[in-house]
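Quick one: this structure, given as structure tokens, is what I'll be asking you about.
One chain of protein is taken out of this complex; the other chains stay put.
The chains carry the letters A and B, assigned in the order they are written, with residues numbered from 1 in each.
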Amino acid sequence: MSQVENRLADMGITIGEAAAPAAKYVPYVISGNLIYVSGQIPMEGGQLKFQGKVGADMDRDTATQAARLCAINIIAQLKAAVGDLDRITRIVRLGGFVNSTADFGDQPEVINGASNLMFDAFGETVGAHSRAAVSAAALPRGVAVEIDAIAEFA
Amino acid sequence: MSQVENRLADMGITIGEAAAPAAKYVPYVISGNLIYVSGQIPMEGGQLKFQGKVGADMDRDTATQAARLCAINIIAQLKAAVGDLDRITRIVRLGGFVNSTADFGDQPEVINGASNLMFDAFGETVGAHSRAAVSAAALPRGVAVEIDAIAEFA
Partner (left out) sequence: MSQVENRLADMGITIGEAAAPAAKYVPYVISGNLIYVSGQIPMEGGQLKFQGKVGADMDRDTATQAARLCAINIIAQLKAAVGDLDRITRIVRLGGFVNSTADFGDQPEVINGASNLMFDAFGETVGAHSRAAVSAAALPRGVAVEIDAIAEFA
């Protein structure tokens, strides 16, 4: 088991099967030494979780857990891409979208649920990523958060 | 004519002139072996099409056609960038934004209009891309869809 997965196991997180997309696109593309991961939503065991609009149906802290689940699903795709997660040399970028009301302003705190997991799983050097955090007007199937990613590997 | 354009011609699609942007940016940038294509909107023959908010003024299936037109315009930019579309070795990523109401949840089906065209034009290997599909609160000139892209070429 990779060191990354050992750290995740210590947090009680098991990286399951990477979800297959429902249509004519793929969950990740490798170009050069970069992996582009498609937008991941809060699915767990094949079930959608965390459906709702942040600021109305869902509070900030719950949405932060949704972002964390998106990050777990990003890591599952990275594992599918490279096999051994210790081959990941840098999480380059996270693109975070929060399904929120028009007056919500805590997108950074929500997306921290994903950012903090990347630090905890990959460590301070590999896990240190750039990011954007904005609100979407709506998200697929009404989920609270969607996050895509770019990672570098060797 | 490139094989990609032959396939498009079989679908009744002619790749026209790439649209010039209205301001101080450019429709695509080449960096290394990647082409970054600016967000394309549903224009055809210099005219805006598919203006409206999905879930209110426009239904899902019409928006899917808007996404397909965005993809045609992405392909026009790729042709402007490399000349021969058979030089494209991979559609790396599509970033899809749907101008929708706050409760719309079928962004994946809408952006499939672009994803499916990429598969049909470039084939299953080159056309297989990563993507994100989210809703924007609004889009330029009220169009229903905007899609940007990254492609790899040789």
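We take it that contacts are C-beta pairs under 8 Å (C-beta built on N, C-alpha and C of every residue); 3 or more make two chains touch, one makes a residue touch a chain.
Remember, it's a predicted structure, so these values are computed and weren't measured experimentally.
Enquirer: Hey, which of B:K53, B:R68 or B:R90 is the one touching the hidden chain?
Expert: Checking each option in B:K53, B:R68 or B:R90, the one touching the absent chain turns out to be B:K53.
Enquirer: Need a quick check: the contact residues on chain A for the chain that isn't drawn.
Expert: Residues in contact with the chain left out: 32-34, 90, 92-94, 98-109, 112, 115-116, 118-119, 127-138, 150, 152.
Enquirer: Give me the chain B residues in contact with the hidden chain, please.
Expert: On the side of chain B, residues 22-29, 31-32, 36-39, 53, 95, 97, 102, 135-142, 146, 148 touch the unshown chain.
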